[in-house]
Structures are given as C-alpha cells and as structure tokens.
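Excluded from the complex is one protein chain; the other protein chains are retained at their positions.
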Amino acid sequence: MQQFVNTALGGITLGAVYAAFALALNLIWRSTRIVNFAQAPMAMITTYVALVLIDEGYSYWVGFAVALLSGLVLGAVVERVVIRPVEGKPDINAIILTLGLFVVLHSAAAIVFGSRFQSFPAPFGLRGIEVGGTSIALTPFGVFTVVAVATVMVLLVLLFRYTDLGLKMRASAFGPEVARLLGVRVGRMLTLGWALAALVGSLSGLLIAGGSLVHPAYMDSVVVYGFVAAVLGGLDSPVGSVVGGVLLGLSLSFVSGYVGSELVPLSALAILMVVLLLRPGGLFSHVAERRV
Amino acid sequence: ACGAGESRDDDDSGGGSAVGITDDSIKIGAHFPLTGVAAPGYSEIPSGHQAYYDYVNANGGVNGRKIEFVVKDDAYDPTKTSSVTNELVLEDEIFGMVSGLGTPTHSAVVDFLNSEEVPDLFVSSGSLMWGDDPEARPWTFGWQPDYEIEGKIIGQWVKENMPDAKVGLFLQDDDFGEDGEAGVRQYIDDQIVDVQRYTPGNTDVGPQIAALQASKVDLVLGFNVPSYTALSQLVAMKLNFTPKWFYSNVGSDPALVGSLLARFSEGSVKDDASLLDGVLSTEYIPGVDAPDDPWMKLWQQVWDEYGEGGKLTNYRVYGMSEAYTFVQALQAAGDDPTRESVVEALEQVGGDFEGPGMAPFRYSEDSHLGISGMSVVELKGGKADPLTPVLVTDIGDAEITEDDSAAGDVPPDNGIPDEEPAS
Amino acid sequence: MSEHENTVPLFSMSDVSVTFGGIQALSDVALDVGSRQVLGLIGPNGAGKTTLFNVACGFVRPDSGSLYLRGKRVERLRPHQLADHRISRTLQGLGLFDRMTVLENVMVGADRHAQTGFLSALAGVGHRDDARLVSRSRALLEELGIEAYADRLPTSLPYPIRKRVALARALVAEPELLLLDEPASGLSQEEMADLGTLIRGLTDRMSVMLVEHHMDLVMSVCDDVCVLDFGRVIARGAPDDVRRDPAVLAAYLGDEVEHRATEVGRCSRYAI
Amino acid sequence: MIRRFTRVPLVRHLLLALVGLAAVVVVLESTSPFRNAQLANVAYLGIAAGGLTVLTGLNGQLSLGHGAFMAIGAYTTALLLQDADPALPLVGVLAVATVVALVCGVVVGVPAARLHGPYIAGATLALAIAIPSTALFFDDLGGEQGLNVLVPDLPTWILDAAYFVTGNEMDRTRSIAYIGWVCLIVTYVLLANLQRSRVGRTWRAVRDDDVAAEIAGIHLGRARVLAFVVSAGCAGLAGSVMAMAVRITAPSGFTLNLSLLLLSAVVLGGLGSLAGALIGSALLTFLPQVVTDVGVDAGLTDVQAAQLSPLVYGLVTMAVILLAPAGLVGSLRGLLQRRRLASAGN
Partner (left out) sequence: MFEVRDLTAAYGPVTALDGVSFTAPKAKVTAVLGANGAGKTTLLRTVSGLVRPQRGQVVLDGDDITRAPVETMSSRGLAHVPEGRGVIAELTVEENLRLGALGGADRTRRGDTERVYELFPVIGDRRNATAHVLSGGERQMLVIGRALMAAPKVLLLDEPSLGLAPRIVAQILDLLRSLVESEGLTVVLVEQNARSALSIADLGVVLNLGTVVANDDAATLADDVQLRHAYLGF
C-alpha cells in the first residue's frame, strides 16, 4: 500500500513536470504552429543561469526569478534571430532549425558550464511528510511543483480563451496574413509566444532540477516524455497537456516500479499509440473534421 | 591525412611490430565519452592520464620516449567507438589502446583490436571480458577489480557482519549490476529479498526505492554510478527510508557524492552531518578523501603542475593511476618495446607491479584481469574508514583471503616508476 | 421534366440524412441523375450542396439513407473507391498538387487506367504503362485547350487555367458521373460561357451534377435543376420552372433577380 | 538514339548505377582502410537517409524515429550472425533484416498514416527511444552490452573475382565497405525507379493535397503506409550494414541522436533528393572528425574539441536552413535553373 501510494505520488510529481514542459510546447504550438525541440536545452540554460546566481550566494528565489526572466528574453531572441527567417516556410524547416539549436545550446552549455553533475537546490523541504506513522512521498517541493503547474495551466486557459491578446496570438499563428490585415502585430505576437513559452519551459526546467542533479543533458528525457505528453493531450489544449503529462507520469511511474524501468520508453510508445489510434488529434482535440 | 596506406609496416614477421613508436616517442590512444549523457564524470578520466604523461614527459619520458596520448570522443555510442578506434589504429597508427572506457563501447572494438594485434591495455570498466579469457583476447588487459570479485567481497562481508539483514539490491541494468549481483549471490543468496534495476539515463528512481522500502530491506547494496548514489539518497530522504547503504566502489566516490548532496543537507536536513555518514563501500586505490596518502600527495602534485585546471577528482586520480601502470608496462617491455613485448612483459611481471592499487594485479599468462581485491570501508565525515584489511580473490569460486602486501606500496621519490625490463 | 431513357437511373439517393453535431445538413434527400444528363444543384449557402457531394463521394457517411449507382448500393464505399466506380469530382476550391506539373496533376487522375503495380514500379519497368498515361493526359489537356501549360507548375498559372487543370484531372479518369462543385466561381462571363459549352459537350459520354451560384450557367446547361434549402429538396424540375418557383425565389434567388431572369441580356441591378 | 534510350528511367538509373559502381571501386581501392571504414559509414547512413528522404520529401511524413528501424535491422542481423559460419549467406541476412524492418514498418505505419504534423513526430519520437530500450528487456538481445556480430568472410569466388578486377587483396573493412555501397546503389536504383513511377507520383500527390488525392482515386492510407514501409525497409537494410560494419549491436548505438542525424542528413542535402541524402550522409560522417581535429590543433582540450563537433554540426544545420533552405542539392539545382532561364532569356 505504501509503495502504491508513493509510486503514485512520485508519478504525479513527475507528471506535473512533464505537464509543465508540455504546456510550454503547447503554448508555442498555439502561438506559432511550431514544435520547439530546443525547448529543453533552452530551459537547461536558464536553469544554469539560476545555478550560477545561487552559487554566487543569491537566494533561491532570486535565481528562480532571473531564470524565468532570462527564459523570456532567450525565447524572444531565438524567435527574432532564428525562427523569424523561416516563418511561412515548410514546417520541417523550423523543426530542423530547432533541432540544430538543440545541439548548439547543448554543446555550448557543456563548454561554458562543464558537463559534470551539479546539485540544484529546492526552495521547500525535500522530506516526505508523515501520515499516521507511515511516511509518504509528498514533499513540500512536490506540492509546490503541482501548484505551479496548475496555476500556469489556468493562466494559459484564461489567456487563450478570454483575452484579446490570446486571440491575437492564435490568429497570428493560424493566419498571419489575415491577422496582419486586421491590425494584429503578428511579429510581436510570435515573439511574445516564444518568450512566454520559453518562460514556462524555464519553469519546468527549474521544477525538474529542484532537489536533484543538473548537467547539460538533464532535460533530455523530458524532451521525449514532455512531447509525448503534449501530443497525448492534444497540442491545442492546455488542459490536455496537463492531463497528458500526469497520465504519462503516473503510468510510467507504475511501469517503472512494478514491471521494470527498461520498459518505460516502450510503455510510453504503447500508451501514445493506443490514444492516437482512438483519437488521432490527442485526448482533448475538439476540432470537428471537415475536409472538403 | 592520407598516406596511411604507404607508411604501414610491411613486415609483420620478425621481431614484432613497432607501429606507433619511434626512438623518442610513443603514441597511444583511447576512447572516452567526452560528450553526451555519460560525459559527466567520465570525461575527466583522460585529463588525469594526460597530466601524468605530461609529468613523465617533462621528466625525460620513458627511456627517452615521450608519451603522446590521443583521446577520441565516442559519446558512449559503440558505433562511434568503432569509428574512432578505426581512426586511432588505422589513421593515427597508435601503438596501443590504453584505458578505452565502457563495456558496450569497448566490446565493439575488442575483437578488432585483437585481430589487428593492437595492445588493448587497462580497459576502464570492470567487466570480466577484459581478461578472463586471454586465449580469446590475448591483447586485452583489464585494470580495475572486476565487478564480480567486488560482489563476492561485499557478499562475504555482509554474510559475516550482518547475517540477519534483509538485503535489497539496487542495480544498474547492465553487466555492472549483473556481474555484481552474481558475486554477491555467491554468499548471501538467501538474504536477498528484492532486486531493483534502474536504466541509466532515467533519473527517476523513485519507484525503485519505493519498492525497496516496501520490501522492508535493512541493507541496500548498490551497484550504480555516483550520480545514482546521490539520486537514491535523495529519494530515500523523500521517502524517509533509512536502511544501511552499501555502494560498490564505482558509485561511492565520497567526495563527489558528498559535494552533490551537500547542498541538500544545508537547509532541508536537520542534523548537520553529511548525508553519507555510515554508508559502506569498498576501496582499491586511495582517493581524494585521503589527501595524506603518499599516492594522493603525488597525484596532487602532478595535477597542480600539469593538470588542465579544475579540482583534482577521483576520476582524475583513476586516470593517473592507470597511467602509472601503463608507464610501468612500458618500462617492463625493455628499451625497444614492441606491441608484443609489452603484452609479454605484462604477463610475466605485471603481477608484481607496485602501484597505487591496494591489491596486486592478477596479470599472468592465464589471466589478464586487473587488481585482485579491495577493502571494505565505512564513510565518516567524508572520509573512507577501513573496516577490513585488503581482501583478495579471483573470479569463480576462488576463496577470499586477506592480503595487505600491496597496500603499503609507496610511490618512488620522483613519482615515476622504475620497472626492470622483463627479459 | 426530362425523361430518362433507362428505367434505372445512373445514380440516385434516397432518404439521405446527415447531421453535424445538431446541424441538420441534409434531411431525407432523394434525388436521381439519369445517364447523360446535367443535373443542377442550387440552393442558399450552407444548404448542404457540398455535403451532398461529400455523401456521394464517401467523404461523409450519411446517418441514414442509401445511394445507388446503376442500381447497386454504394454508401459503404470509400472516396478512393469511387474513382473505380467511375465517379469523379472537382472541389469547391482548386485542390491542385502545387509542387507537381500540370501534366503530373492530370496523370494522378488517370491513375485508374494504370495497369502495372508496385513491383513493376520498383523494378522500373512501368514506363510503357506510364507513357500511355502521359498520352491520355496530354490528349485531355489538348481537348481543354491547355496543353501548352503541361510542364508548368499550377501556382504559376492564371486562375481560369488552374480551374481547367482541376477539371482535366477529374475528366481523365473517364467517369460516368462527374460532380462539379462551383466550377465557374472566379471565372469571367466569357470563360463561363466556354465552360457551359464544354459541360454540354461532355454529355455525350457522362452525366454531370453541377453545383453553381451563377444562374446564367445553371439555366443554360442543366437539363434538370434541384433546389436545396436547409438540407431539404424544395424544388426539382426543368430550369425554367424552378426559376419561377416562389419558394426558390424566396429562399435563394431573391426577387431582384427575377427581373433579370426574365430579361436575360439586359444589364440590371444586383444581377449575378 | 542514345538520348531516346536514356529517356527510359530504368535505363538511365542503371547507367548511373554502373558509373557509380565504377567510382566506388576506384575510390575504395585507392583509399586507406580507415577511409574505407568511413565510407562504409557513409553507405549505411546514405541508405537510411535515402529511405527517409522518400518518406519525408515525397510523401510529406516526418519521421523522427528511423533509428528504430535501423535498430531492428541491426538486431536481426546480429541474431543471424551469432556463429562464425551462419546458416544464411550474407545476401540472405541483408534480405531478412530488410524484411523484418518492412514488417515492423507496417505495424507502425498503419497507425501513423492517420496522424499528421506534430502527432506523427511525437509518435515516431517515442518509437525512436522505445525500440532500442526493448533490447534491455529481452535477455536474448544482449541487454545494454549488446550482441556481437560475426561477419563471415565473403565467398572465395567473390574474393577471387575482386582480386581479378582490382589486383588487390580484399580485407575485411574493405569488403564491408563494398557490401554497403552495393546495397546503397541497389537501394538508390530502386528508390529512383519508384520516385519516377506512378507510385512516386501518388506519394507526391498525397503530400501536396490529401483530399484532392483521395478524390482522384488514391487510397490515402495505402499510399502513406507504403511509403512508410519502403523507408522502414531501407532503414532496416542500413541497420544490417551498420551491424556488420560496427561489429556490435547495442542499444546505445541507436539513441535519438541517430534518428535526428538522419533527418538532418536528408534536410542538409535537400529534401526529396537521393543525391542530397547521400551528400548529407557524407557530410555528417566527415564533418565531426575534421572539426575535432581542427579544435585539437587549435589547442583546445580534448573535451572542448569533442564538444566543438556537435556545436559546429548544429551551426551548419541551422546555417543551411537559414541560407539555403532547399538544402545543398536543392539550392544548387535552383541556381542552375536560374542560370538556364537567364541564358534562355537572352
């Protein structure tokens, strides 16, 4: 029982992290129609920024804030410098570009920060709490993670569904030319989309790193699972990202604990395939098919 | 970069091949994961080698020959290992491979090296493959104690000292965990109540540790790498899981793991002591936690003078220790070493080398396995505290005996070995 | 009312209903097309004309009702099988393959006539067969007067030419029933007249169903006209009769048009 | 006359293949064993990239998981080549590896055919990491350590024939390079045939507009699955050659990086072009070594020099997309076309 509870709790925390990453992908997809494979190394870089500050003696929260901020800036810069030139070109160009960026950021980080393991602090305790004599794997930091992800999700839903800004961002993504004609500053919207997505990505980087180890590749497995989570939920729905993330985190945690950790990737594939066979647009897709 | 074809020696017959060696130089190579997921830690080993060779070269080299050490990155990918080894052997024309790292990676090239008759010395891995069958792989030598004898030594210790403990295994899911498990099971098969494996790269070991906790084990034996020591400790903290921990030598590295965990012990852990206090492990060469050891003094001096900067870590110490053995082998091969003579010399006198290893090498015509034993230690205040004398054994059902004969070796004054030619 | 030669119509549907999440796009539609007949299908926007085509092509599964092709039930067919049953259609948009030449575009439509399969393609021995497809396609381009553009990419061509390419691709399959969805949209008066002649010319080898909002064209080429409104057939008959039907006027044409319809050729307000 | 003859695609492709084969013989015979080994590397990457370029360039499906099919081909080969003298001749081994990958291609291709855009990317990404990890689960596949591949010697008549033609003894590295390049040439001839045939036309039509393709009578699912299967088969064959060249098959040889590398090879060379796929593969084989050497010569530490190679590879990829989005071959072709137009205009 204790194992079950702890595996589940671990799965939820892990899932929350996938969800955070999936939210970032979701945000960038909804605002630019691009899947950003460089999301993970971008988040990794900003986590290192926080780490450098913390090592310099600043508090965790200063590092946290600066990391988010630098994520915002990094996202904007990447959009302006790297992505803007391929706007309107075939999808694959942007994909390859972000893959290239992935590699570049990765090796740049290894050169600048070194490739050894470093530990990253967490703002809240890392000890599980005791409930009636048995201790369960619910740490204050885990709670923080879940709350942070839920908050981001709600904010994103609000942004996209109820604000003019969200509407403009989506319009820019789907119909840049038409949006322009209607007075939307498309360029700004795309930059903003990347910036916000990188901010959410940075958050996920910080959440994964908190109370654990970082090195230049520490986000790599999240690239796959975060993406799988986003696709699982449906790339157009923030709620889908979160549900997909938590679902995936839970399932993988149980597979890992009860079957064997070597089957984790295979189960991720199996889950994804089953879901996509039933719903090719992910769990939360709601666009009715009209093809002709 | 062409012309490799012409300069290849034509006569394989006669006094042995002298590829990669001239009157004033010898070129050796190695493959290491300098990039990718395995790079953290392991990429530091070659810098240890390099520092020690620089030191030797600055002091006149070996018989007047400067050692040139060529390192290639394989990113822990056997495909790349294969291609960089081709490059080292065919293009750079190295004399021998020294300390290529990793089991799957080195497996990809071991047959090639043997068929090309390239000395393949001191593979940086504890797999049995590097030395248990000299007939099949006559050119390959191991260096560190293999995982099986470590398992045996740990198993025996547990059997004698904690006979009632319920034991759980925490294993890396490859030959490391497998060989270790085989060794341990020779002694405490009946005590083991749970086995959990983690896949390298998957950093979420929560489910595994939760399973161990659920099995109510009193002692966890970990055959894992240092980062997973830190991760398992962190998860255990999260779960309030407090068994006795026993990590194999590979994973214990108290300096590294301690520094990784230090950050978390600052605020979140109430008692001030290091998280690693009381953890058991083994030791076969002195490490950075023992700065007063004469070998460590030598390494520190070499590193300060010739290192590429940064702290001296146990990975670098490991590299220097291997390098030391290589210099010994070269000296033992005589004034004009050939590929054959190095191998012969190792078989003949390698077992008598004095070096940082606490137990002797097992090198002979029948075995190319490396260091033969270790002692069990307990970590206290970031230092390893020996609990046993050096325990020596061999693979299979060889007995475990106490043998402190090699533990007292001290480095020569100039820090460079002085082996007699073997023949 | 034009009479059909055969007792069994070429194509017919009965009681076809389609709903999309509460919207009744088609309800109990019954309709038939005789052989070598041009049937016009008109109705207000959103009346369900394209949906009806989609049902006929298998893109939309009807909730109920049945389709017959030469008396055989076909509502279980998938779109790609219809070509084999000799039904072709054009899309309301253009639907050309933008990175393929005009000739290749048309050859895709001619694929039904290919005799060789995957293995001969792999072995590279299908070129004779391909050459036949080329000559078939060229012949059709010639018939439509656009053979000069055979090696151009569609995106570089004027709109009316592209429309013709789309038509050529549908025709090269040699259908018995051709479904044309707004073939005249974006064409000029003159081009529309040419199109009308062309469509009439097709009736010696096939039947045509025509969805169009240009009344001139509909009136001049159709043997029969069927009017849809809110997914129901509200009128069916000869063009002249339908045009005067008050229900049609109210729902679709609007009264202004009536003047013009009676005085064709005069330039009147709001006429299309 | 000759003109008319070469207008038949098959004849043209076979002629090109012959020229290619001759070039291969000349190059392999005149270069060092190390270069031979590198060229074997180019060959298997090229085979896989050729398949991928057909899938992505012609059919518009993006696969981030072709490394998985290479793994399937490689493991099949390794299992068949466990003994010094295997039950099947080498050609048989290559064929079985291809077929096994083909079959797996069907299994993945059928669900994938219904997906589009990022969803297919996600599914293939998961595939890329899932397949190699299964090797850890089944003990027969050798776990993390992998399986050794024992490549038997070529039959003596081939060696004799080769000696007769080239006057050189064939060593093992070179013979594997030959196997790789012969496979590559055969694959490319077949792929080129497909590309020029109605099958290729069907694929392009589906890529450009699936609805229009469907009303033109194309079975969308079948066309997509077929393209997927063909490219999976190529990857399987590539994996088989790779297993022979590398002499071991282990999960760590089939990381996500491999799949992504293939995709960049395809895009660098120019999407949809076989020549481009080959050029991309060559670039990715030779670039890292050159860059690392430059780094070492420039006085960087080994670790820094090693990091330099992915850095440059990433930068080159980005630069190509930004400056020559049609890829190297595509841009060259565009340039020539503009030249021709310009000169025709004068």
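In this document, chain identifiers A, B, C and D correspond to the written order of the chains, with residue numbering beginning at 1 in each.
Methods note: a contact is a pair of C-beta atoms (placed from the backbone, for glycine too) under 8 Å apart; a residue touches a chain by one contact, two chains touch by 3 or more.
Here the structure is a predicted model, which means the values were calculated and not measured.
Touch with the chain omitted from the figure is made, among C:Leu10, C:Ile87 or C:Leu187, by C:Leu187. Within the full complex, the residue among A:His106, A:Arg127 or A:Lys168 touching the omitted chain is A:Lys168. Those residues of chain A that touch the chain absent from the view are 164, 167-168, 170-171, 174-175, 177-186, 287-288, 290.
Although one chain is not shown, part of chain C still touches it, namely residues 20-21, 23, 42-46, 49-51, 92-93, 158-160, 182, 185-191, 213, 215, 251-254, 256-257, 267-272.
Keep in mind that, in the parts below, only the chains that are shown with their structure count from here on.
Here A-D and A-C were compared by C-beta pairs in contact; the pair with more is A-D. With centres taken as mean Cα positions, chain D sits 32 Å from chain A. In terms of their C-alpha centroids, the spacing between chain A and chain C amounts to 48 Å. Per-chain Cα centroids separate chain A from chain B by 38 Å. In chain B, the residues that touch at least two other chains are 35-36, 39, 43, 173, 199.
In chain C, the positions touching at least two other chains are 57, 59, 91. Of all residues in chain B, those touching chain A in their complex are 35-37, 39-41, 43-44, 173, 197-199, 201-204, 206-208, 210-211, 213-214, 226-227, 230-231, 234, 237-240, 256, 259-264, 266-269. Interface of chain C with chain D (complex): residues 57, 59, 78-80, 82-84, 88-89, 91, 95-100, 104-105, 107-109, 111-112, 114, 116, 118, 121-127, 129-130, 133, 169-170, 173.
Looking at the complex, you find that chain D touches chain B at residues 31-35, 37-38, 41, 133, 136, 143-146, 148, 173, 242, 245-248, 250-253, 255, 257-258, 289, 292-293, 301-303, 306-307, 309-310.
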